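For this depiction, one protein chain was excluded, whereas all remaining protein chains were kept in their positions.
Let's turn to chain A:
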């Protein structure tokens, strides 16, 4: 190629392009992400986002209560606070955790900006580039984004209908260590796993903890949805059975996500480092939010509100399961969660949920393709459907539209002979995902 003349401008439109850290390599725009912009339009039934439905909150009463808060404690509530979080908030959090059988000391709680930041802090203090984090197959996309930002290597552990398989966990740890890898922790969502909706029964939790203890693997339990159990009572948290477990909690689903208040409960030594890391990250978690949430917990029937949420989500879950039963083509399977926000769908063999997405958007329905929840390219036959936000009627209609998109794609595959597997994309379609339905 000829050399450029001086008058030519040769630009990549980013003067810092060669200066970014290696860990930002995957931080690019994607067509799938862009399609979600369409999902925000009211014409589209979005089964994609996991936005809590907080329309039932008593807004007028909350407003009066917050007004009172500002008038009486405004100067304190709008000041910097403790890096670990305010003591009154940590004491309240201990009360909330008792609902899932956790006994804890407020000194061992660190308040974070949502449990997403708890994930960030835990990863920050444990992970060097190349260290291994074990996670369910599949796992929460937001956690994997954090793990990737610290250049962790994510290794998925197989699940069945009761969640993580203890034997698979054991095999993974042994094999990774034999290969010289540093396995730093197991990240697990035992209640209504995001994205599958699968819950580990009590006995499975004990088995997983036993393997982790035997092999000396730290367990990080992420539990944003436990109190949103639809039928029956929440299963005891893993942390209630083992004080060495690092536990992440959040008010985002049980109250409201806008306050950005979550927490991490950790053994003393770990908590010390988390606090110092937190001070370096944000100085102090949002003080006003802590006052507001403590005020809510003190003055409102928060347990009653959670019961209201549970029944509201139950109606939505039922609409989704009814809709899937009515509209999904033969060969499609899905999970039946007892809480949380998500149903995990496995498409008929040969279909690719990412390739299907533009067709679904044409039908005015959106979901998240399954590959988002795997670090290793699996999940092409899967999709995550959220039932938390739209009305039950819209959810049912969304499943109808989705069923049509899948049926049309199946017909297309039949026309082109793609169901034999012979002519499939090889870059994305890595075969069926683990059967978690």
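By definition in this document, a residue touches a chain if its C-beta (ideal position, glycine included) is under 8 Å from a C-beta of that chain, and two chains touch if they have at least 3 such contacts; residues count from 1.
Basically, contacts and distances are computed from a predicted model.
Undergrad: Which one, "NADH-quinone oxidoreductase subunit M", "D-alanine--D-alanine ligase", "High-affinity phosphate transport protein (ABC superfamily, atp_bind)" or "Amino acid/amide ABC transporter membrane protein 1, HAAT family", is the UniProt name for the chain you do not see?
TA: "D-alanine--D-alanine ligase"
Undergrad: Using the touch definition from the top, which of A:106, A:145, A:166 or A:358 touches the missing chain?
TA: A:358
Undergrad: May I ask which residue of A:21, A:37 or A:75 touches the chain that does not appear here?
TA: Of all options in A:21, A:37 or A:75, contact with the hidden chain holds for A:37.
Undergrad: Can you list where chain A touches the absent chain?
TA: These residues of chain A touch the chain that is not shown: 1-2, 4, 7-14, 17, 28-31, 33-38, 41, 43-44, 355-359, 361-362, 409, 411-413, 415-418, 422-425.
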